[in-house]
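I have placed the structure first, in the form of structure tokens, so that the comments after it can refer back to it.
Excluded from the complex is one protein chain; the other protein chains are retained at their positions.
Letters A, B, C, D and E name the chains as they come in the text, with residue numbers starting at 1 for each one.
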Amino acid sequence: MQDFLTDRLLFSATHEEILRGDTSDFYFPRTMKVLEQVGKDNTLVIAEIFPCKDGVLCGVEEVLKLLSGRSLEIWGLKEGELFYKKEVVMRISGQYSAFGVYETAILGILASSSGWATAARESVLAAGGSPVVSFGARHVHPAVAPVLDRSAVLGGASGGSCVLGARIMGMEPRGTMPHAYILIMGDTLFAAQKYHEILPENAPRIVLVDTFKDEAEESLRVADALGTALLGVRLDTPGERGRVTPELVKEVRSRLDQAGHNHVKIFASGGLTPERISLLKEAGADSFGVGGYISGASPIDMTMDLKVVDGKPIAKRGRIPGITDNPRLIKLS
Amino acid sequence: MQDFLTDRLLFSATHEEILRGDTSDFYFPRTMKVLEQVGKDNTLVIAEIFPCKDGVLCGVEEVLKLLSGRSLEIWGLKEGELFYKKEVVMRISGQYSAFGVYETAILGILASSSGWATAARESVLAAGGSPVVSFGARHVHPAVAPVLDRSAVLGGASGGSCVLGARIMGMEPRGTMPHAYILIMGDTLFAAQKYHEILPENAPRIVLVDTFKDEAEESLRVADALGTALLGVRLDTPGERGRVTPELVKEVRSRLDQAGHNHVKIFASGGLTPERISLLKEAGADSFGVGGYISGASPIDMTMDLKVVDGKPIAKRGRIPGITDNPRLIKLS
Amino acid sequence: MQDFLTDRLLFSATHEEILRGDTSDFYFPRTMKVLEQVGKDNTLVIAEIFPCKDGVLCGVEEVLKLLSGRSLEIWGLKEGELFYKKEVVMRISGQYSAFGVYETAILGILASSSGWATAARESVLAAGGSPVVSFGARHVHPAVAPVLDRSAVLGGASGGSCVLGARIMGMEPRGTMPHAYILIMGDTLFAAQKYHEILPENAPRIVLVDTFKDEAEESLRVADALGTALLGVRLDTPGERGRVTPELVKEVRSRLDQAGHNHVKIFASGGLTPERISLLKEAGADSFGVGGYISGASPIDMTMDLKVVDGKPIAKRGRIPGITDNPRLIKLS
Amino acid sequence: MQDFLTDRLLFSATHEEILRGDTSDFYFPRTMKVLEQVGKDNTLVIAEIFPCKDGVLCGVEEVLKLLSGRSLEIWGLKEGELFYKKEVVMRISGQYSAFGVYETAILGILASSSGWATAARESVLAAGGSPVVSFGARHVHPAVAPVLDRSAVLGGASGGSCVLGARIMGMEPRGTMPHAYILIMGDTLFAAQKYHEILPENAPRIVLVDTFKDEAEESLRVADALGTALLGVRLDTPGERGRVTPELVKEVRSRLDQAGHNHVKIFASGGLTPERISLLKEAGADSFGVGGYISGASPIDMTMDLKVVDGKPIAKRGRIPGITDNPRLIKLS
Amino acid sequence: MQDFLTDRLLFSATHEEILRGDTSDFYFPRTMKVLEQVGKDNTLVIAEIFPCKDGVLCGVEEVLKLLSGRSLEIWGLKEGELFYKKEVVMRISGQYSAFGVYETAILGILASSSGWATAARESVLAAGGSPVVSFGARHVHPAVAPVLDRSAVLGGASGGSCVLGARIMGMEPRGTMPHAYILIMGDTLFAAQKYHEILPENAPRIVLVDTFKDEAEESLRVADALGTALLGVRLDTPGERGRVTPELVKEVRSRLDQAGHNHVKIFASGGLTPERISLLKEAGADSFGVGGYISGASPIDMTMDLKVVDGKPIAKRGRIPGITDNPRLIKLS
Partner (left out) sequence: MQDFLTDRLLFSATHEEILRGDTSDFYFPRTMKVLEQVGKDNTLVIAEIFPCKDGVLCGVEEVLKLLSGRSLEIWGLKEGELFYKKEVVMRISGQYSAFGVYETAILGILASSSGWATAARESVLAAGGSPVVSFGARHVHPAVAPVLDRSAVLGGASGGSCVLGARIMGMEPRGTMPHAYILIMGDTLFAAQKYHEILPENAPRIVLVDTFKDEAEESLRVADALGTALLGVRLDTPGERGRVTPELVKEVRSRLDQAGHNHVKIFASGGLTPERISLLKEAGADSFGVGGYISGASPIDMTMDLKVVDGKPIAKRGRIPGITDNPRLIKLS
């Protein structure tokens, strides 16, 4: 055991471990053995999964990958569809032994992915058509950072900051520059100029303007220096300076316009919530980086119930036996 | 790209991808290139990490694994220590190129692990000495299920249900039996008897008693049948039947005692929060399975600030330049 | 006095005592004597009665019985009509000596009866057409239990549980069976079978199903045994088991239907309020037994004011002298 | 049936009807017949009664009258004792046939009497030693007006206004004069003078002073005229004039004192609640007439459970089988 | 200095002191000297004034008087116009030396006058067409009492009680009689009769009726005595007697009408707020005296910003450089 831990790179599960069922709740492998002994492990069952509240379904494809190659019939909503509280979102038919041990993993994938997608959707609706980028990677374990960004995109985000997340979606990752870069360079203007000189031509020039000086002052310095090459300024004002407010966005917009920099976009980030996004959008912000609101969304609790066993409707107390009619389900595999 | 996706087992990041920096925010690799071009990538810096609220620090060991083999001096609090809002919990000194690209991963590990550990601690405090088991694996992506259980244990939980989580901690996993098992067996008493017959002698017999019949009735049936072999009954009453209430615990306790089954423990689960744990504990419950309260805890937002660059105190607006004195930090590597 | 108390059967007032004026406030008989001495006891007056809030008028017939045979002209709203806050609901003209001593009794009858009728009406409105039965007799003194049930029926209830209440209304009393019956019989199914065997053919078979076993399980046992003879099951789940919830009603409905017992009605009771009635109705409950919400309704405070004395408008401070116009009043006697 | 109703004096139950069991819930007589048929009507049982919240127990003596002459052993708290939520307040042992049909009446007597007594106690505590008189008769049906006043006295009130209530307690009834008296007399001073002339010497002179003029002005007129014969003035200011306020009490007290009438007491009434009683007491009021707060108190719901049948502990779901230990109970019959 | 204070009549500023700039914030005269030394005192600037919330603009004419004779171009909204939060209400162009020292006085006049006018407007809207009279003079320093009444009239009031306030507006002052007058006369009726005898014929007879007796009683005494000469009664019931309530207004109206005094108006005062005005109006009150609600209104904070200096747009951080377009402004001087 000691060696297992010493040699282990990280504590997150590898793909192989997940597929082996190592991340399941302990009682599944154990009771599976009992079922085998009594000859019931291959009992034909139908299981249904339903959520505890409304949301955006996410994780379906990963569940299908997990169960691929097994003799199961799976019906469900499609990746990215809206679901309602207590609506059946997936139905799995087959031998219990073919998927029972994955109950924990299936529910975990759907619950966490749907939680993130749903929060992203709220942000996107608040932005009313303006782009929202997922900046949540820094709040979750790196093992799931790409899952988070993928979920956000399914919820409507334009992209995410995680390099691997973008790769699995076949998209370009999004991002500007960290405060660390400017602090090392020692001056925002110098940092912006070098960034502009060195970056490939097609990379968007969006400069972070709240590091050393007042945002309005710094925006003008950078815009004057880079001219039309500057795509936008990023306002990420810290809480200690009152965060990005609608008034700040309005003023930076006005001062940029008065100096002839109408083409420069304003990209806002820092503790954004749907409510704040709406206000900043109305004040003139052009796009938004949303981190904690998406990554801090609680998983949407998913429940898997056996509803048919050996062809007979059944259910535990509190649930209604037999399959629940849902015409929105399609055959997934 | 298409092949990359088709062949990929799952969307979560592998250990190798994480160590390669693939889960970082996109701007880190990009600005690293700019810094190289201007010859500043190896600038000596000191970075500090602080949380946005009080909690239990978790993830330190994984961060050390991530940064092992790099020429860095790292000071910090120890795994599992309490921290205060805005207290510096980790300080990293060295060349920026040696860790800059891991900012996203470091913060993500600490934020999510500490969030889970802190919620577990609240549950454990509410249980006032009785065991609390993490049942949260089913709400998170399987890639991080072992990380979740490990964090819960660092927050004070007695164990967790995830098989792999237990393995990385060198503990036995915890769990009883799923509703699915009883539904397939068709009767709780029959299920309990087979479970008892087949399980190894040292495995604890805790039987789920809310599937088919009223909990009090079923508890007596099972206790009468298994006698002193029965360690406990698990109450997991669904919301549709009012969840586990203090009155239910009291009644089951009384009825078991009246029938001479004073040795049978009561294990409660299902939507538990610290407040409900306290009430159930007072009513006589002996141990608790906590899922959503731990897994649904938002990450505790962590911020990394450069505070010294090339030996000189520096900071972005809103932060105080130079290192922040914290005598609680010890040298970690 | 001692003999009076020793021999007295109960503390409630007999009909004769009420008609003799023995239940009046003490100051009425006393001041009547003073008025006699000054020759003003037969002064012609007009008195008006008004309520402190909106409601259903009840008690009018009993007031008319109380005042029958006296030379008075009485105008009022009819039994069961809605009234508005501060609307005059009754006007009495005649010699003060003919009714003064009954002020306490008149107001008491109207206030308490109208309070109960109004609460019943709220329950009936919440039930939206489904029958509501008054189960309040057990919360009030038996002397007024029939008055309570009569008031509830005037407020819209379909009937009441009190035997005498039903008799004074010329209706059949309503009720199923007490928990005591099932506890003595020792098993719900056995109790139901005997009940079915012994009861006259036309008596409705409604069986209480929450005594020993889970309601869903017991409902099926009873329905399977009695078949089409079973009119309904009564859910009266105690607070310790979460009371009757919409989910419970839905599940029992579904399980009965799946077993082919679509004809079995669901009768809900136990701490019902208008809000809960609405929810249970929507979930499929067919009728309702309402106790504490009706019996616990506070009396609707009624005030009697002299408005004309010897033909001249008069009033105490705060009231407007003279009769108050109300075209809704009709001549009652 | 029509004749029964036509001849009936009132709708309240007579003592004989109550003793015959006519006010019971319909299901008791009906299921008693079934029990007889199966030979279980004389089953030996133990029943326990418990309340839904804390209060003052009232109605015990009336219950004992109801059950007198039956072969039952009854234990309970004494009339007027405080009880706690869910505490057993009465335990009845014997053949079920000997008391089953009275369950409705027993619970109704205890619930309504205890509700009134408890509200009276709250008023008395608020008055901190000053007398409180029950004025609630006018809000309840006259059949229970004496029961109300008796309950109030058991809760600590000094007396009540109902003539019959006082008689059953062997006390003098309390009261001053109605507004009607003064309105008929046409002037408060004239009314007070005649009242003083005509009343027996030992009757207390308390004059109502808010009918025609400002209370302070009228108090002085009356006090000047009656001198030391005046025991007190009663302030019953209507809601339209702001009710009796602490400032009014203070001013009337001061103006009476300045005119040398220090001996005149102030008796306050009109919509009093414990909170208002405390404020008026502090402002100088000497005694209080409380109506709606006592009469409008909801009954304290009482539950009767069979806990032993044929010598064996039993209970319905949600309750604990067997008798509940309560050392405070004494043998009542 | 001592002499200056000893001889000084009062502490309020005289008109000459205000015009000399003596009431300005100290830093204006001081920095003006610095600007002179660096030759910038005559810099051409444009200043804009905006309010912190919506309201009625008041004080414009006094500002124009203050700045008259100076070479400035002033644009603004007109006296009495509604303005919106952050709308520019005045724009001043010219040499800074010509108005800089008056910034304090200009803002103070506009802020306090607009605060009062806005509160008056709310009262007037609540009165829905009935006259509202400003009674606020007694809550503010006498130096500004006329300014208060003038502001109230600009906000919609029909007049004010301050003699000087009326004179500066060319109106008749409003008022009835003080409680002191009636207390000295010893009786309201006697006071009313003498008032009627002695007052010039055209002065309105409105008599205060709450001093000694109940308002309804006193209203009838006065109306009976003065007959058609009586214009109205004033209800100013003190807080200790519950203030003027809708019920009191209704009753006085009814009693006056029943006695044939339909022509007598009801004038209400005493702690009136817009909410209470609406209720009293609906109950029949004909006009209102409003004091504390108007005089206690906080000033509406006004900010003056330099937006152009030497022809170039400029602004401090948080404001947008250059003049703010507002087509509602007109040239005032």
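As a convention for this text, a contact is a pair of C-beta atoms (placed from the backbone, for glycine too) under 8 Å apart; a residue touches a chain by one contact, two chains touch by 3 or more.
Because the structure is predicted, anything quoted here is derived from the model rather than measured.
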{"item": "Residue of E:V34, E:L82, E:A229 or E:I330 touching the missing chain in the full complex", "value": "E:V34"}
{"item": "Options D:D214, D:E240, D:D286 or D:D305, residue touching the unrepresented chain", "value": "D:D214"}
{"item": "Which residue of A:S24, A:T43, A:S93 or A:T245 touches the chain not shown here", "value": "A:T245"}
{"item": "Missing-partner contacts on subunit A, residue numbers", "value": "212-214, 217, 239-243, 245, 247-248, 251"}
{"item": "Residues in subunit B touching the chain absent from view", "value": "313, 317-322"}
{"item": "Residue numbers in subunit E that touch the chain omitted from display", "value": "1-2, 4-5, 8-19, 21-31, 33-35, 37-38, 40, 43, 45, 47, 62, 65-66, 96, 100, 103-105, 107-109, 111-113, 135, 137-147, 150, 161-168, 170, 173-186, 194-195, 198-199, 203, 210-213, 237-241, 292, 295-299, 301-302, 304-306, 309, 314-319"}
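Here is the rule we use: only the chains that are shown with their structure count from here on.
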{"item": "Centroid distance [mean C-alpha coordinates] between subunit E and subunit C, Å", "value": "58"}
{"item": "Where subunit E touches two or more other chains at once, by residue number", "value": "214, 247, 251"}
{"item": "Overall pattern in which the protein chains touch one another (line/ring/star/complete/other)", "value": "other"}
